[in-house]
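Of the protein chains in this complex, one is absent; all others appear in place.
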Amino acid sequence: MEMEKKKALDDLRKRFSGKIKETFLKFGDEIVIIERDSLLDVVKFLMKEPYSFTMLLDLTCVDHIGQENRFQMVYHLFSLSNNHRLRIKLSLPEKDPVVDSLTSFFKNANWLEREVYDMFGIQFNRHPDLRRLFMYEGFEGYPLRKDYPLRKRQPRIRLRK
Amino acid sequence: MPGKRALSNGNAKSAKEFDMEGGFITTKFNHILGWARKFSLFHYPFVTACCGMEYMSAACAHFDIDRFGAGWTRFSPRQSDMLLVVGTITQKLAPVLRTVYNQMTEPKWVVAFGTCAVSGGIYDNYAVVQGIDRIIPVDIYIPGCPPRPETVLDGLVKLQEKIQNQEQEWRWKRKKP
Amino acid sequence: MHCSVYFYKIYAFNSRNMIELLLVFLIFGFLGVVLVIMNKLLGPKRSNPTKESPFECGSPYLQEEINPVPIKFYLVAFIFLLFDIEVVFFFPWALVFKKIGSTAFIVMLAYLVIIIIGFIYAWKKGAFQWER
Partner (left out) sequence: MSTKIQKEARRESMLLNMGPSHPAMHGTIRVMVELDSERILNSEVEVGYLHRGFEKTCEHRTYFNLLPYTDRLNYVSPLINNLGYVMTIEKMLGIDVPERAQYIRVIMSELSRISDHLTCLAAMAMECGAFTVFLYKIKAREFIWDVIERTTGARMTTSYIRIGGVRAELHPDWRDDLKKAIVETRKVLKDVHGLLDKNKIFLNRTRDIAVVSAQTAINYGWTGPCLRSTGVYYDVRKAHPYLVYDKIDFEVPLGERGDNFDRYMVRMKEMEQSLRIIEQAMEMIPEPSSPLQLMAEGMKPAEAIKASRAQKVEERIMLSPNLEGSEKERYKDISTAEKKYTVPPKEDTYTNIEGLINHFKFFMEKHGIRPPKGEVYFSVEGGNGELGFYIVSDGTDRPYRLHLRAPCFHLVSAMEEMIQGHYLADIIPTFGSLNMIGGELDR
């Protein structure tokens, strides 16, 4: 099991020598770390025949506060035909957390990216309508960031007590 | 802007002290009115979260809520007497709950169903209102996460006692001097 | 014999069942009126601005003015009215069906045929499909 995974990762790295920074195995999951601006063509390549990652399982973001590249986007791709999961990670600096949007490839990326924008404040280029998904209009700040206090409430109407 | 102090948590005087003031007719009439309102509670299920599953069990055949006259579920606030707030009320949902409460016709009562409605429960964070009494006046609090159907029925019986002993209100009531 | 005489024999004014009919109307009328009055009398009126606005499942309504309702709804209502009035005539007929003999039955059948023709016409014209 381990061998095939390593082999798959290695030939992926050969194919994308420049863009893939490193690949490794963690708890049996294959992980690929790439540059921010090479996301679109890596995903386009992975969707095609030999790998056929046709489904975007999940898209989320991790906030490593304190590090220079603070936000880390995590994409889980899944290929139905050869039943194979891959995790793509790319890190974004704190100053301009902007990344390309995958809505042109996957339709569920629309809501997933709106959720990440709502929770972390990460901009997505060419996203059809980037608005808050969960929180309401008058909510300032991005709740899932580490520096947002857990109990900081912004009530939407004047509460009685 | 909460309306004038709503009837529900009005001056729920106990029956004894009320008798001394009013004459015999008004107490008798008040008793009948309380009895009539007590046994025909049409409830509006404001269901949001996990307590909704327990509400389904309480309202369905096994633990039938209809035995207490409260089985008729009305999905519009205009036709219901009891606002059954079931589940977690988040900050985003607070104005919706306030609007539905204001749109209910008097006489109206509010029952907080489940710990999240009573006090925000295990979700003490930026998203959840810590108890719906910060939004609307509440009559009966049903604890439990989710409360067992028997607890729900017990809460309903307590509400019925409260309605029975409450000083009823009607349109052309002689206002106290 | 002229058929009007014929009808007279059946609907002779015997006062017994008329009294029951009157009683029925009286009771239900009284009940209806009392309930409405009790409602007006007992329901405490306490209005606030939100109560006046329409109930849109709790969220603010999206449209200030109500646009004119499309014509399809009127068509459905009209067809219902048409066939409903026709059905009403069947009830008294069904009541006295046994006593009035076969000639009335033929008359009723003719009436029924006319309705069915109307029904088929409406069906073919596509009045029952919502979207042609």
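As written, the chain order gives the labels A, B and C, with residue 1 at the start of each chain.
To be clear about the criterion, a contact is a pair of C-beta atoms (placed from the backbone, for glycine too) under 8 Å apart; a residue touches a chain by one contact, two chains touch by 3 or more.
None of these values were measured; they are calculated from a predicted model.
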{"item": "Shown chains touched by the chain that is not drawn here", "value": "A, B, C"}
{"item": "Hidden partner chain, touching residue among A:K26, A:K95 or A:K161", "value": "A:K26"}
{"item": "Of A:L40, A:M55 or A:I157, the residue in touch with the unshown chain", "value": "A:M55"}
{"item": "Interface residues of subunit B (partner: the chain not displayed)", "value": "45-50, 52-54, 56-57, 60-62, 75, 86-88, 90, 92-93, 96-97, 100, 122-123, 125-128, 145-146, 148"}
{"item": "Hidden partner chain, residues of subunit C it touches", "value": "56-63, 66-70, 72-73, 130-131"}
{"item": "Footprint left on subunit A by the chain that the document does not show", "value": "26-29, 31, 54-58, 60, 62-63, 74, 76, 80, 83, 85, 87, 106-108, 110-112, 119, 129, 131-137, 143-144, 146, 148, 150"}
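The rule we apply is simple: only the chains that are shown with their structure count from here on.
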{"item": "Distance from subunit C to subunit B - Cα centre to Cα centre, in angstrom", "value": "38"}
{"item": "Distance between chain centroids, defined by C-alpha means - subunit A, subunit B (Å)", "value": "45"}
{"item": "Intercentroid distance (Cα basis), subunit C paired with subunit A, Å", "value": "62"}
{"item": "Subunit B, residues touching no fewer than two other chains", "value": "98"}
{"item": "Contact set on subunit C toward subunit B in their complex", "value": "40-46, 48, 50-51, 53, 55, 57-60"}
{"item": "Subunit B to subunit A touching residues, read off their complex", "value": "1-2, 91-92, 94-95, 98, 124-127, 129, 133-135"}
{"item": "Contacting residues of subunit B [partner subunit C, same complex]", "value": "3-4, 6-7, 33, 76-78, 96-100, 102-103, 105-107, 169-172"}
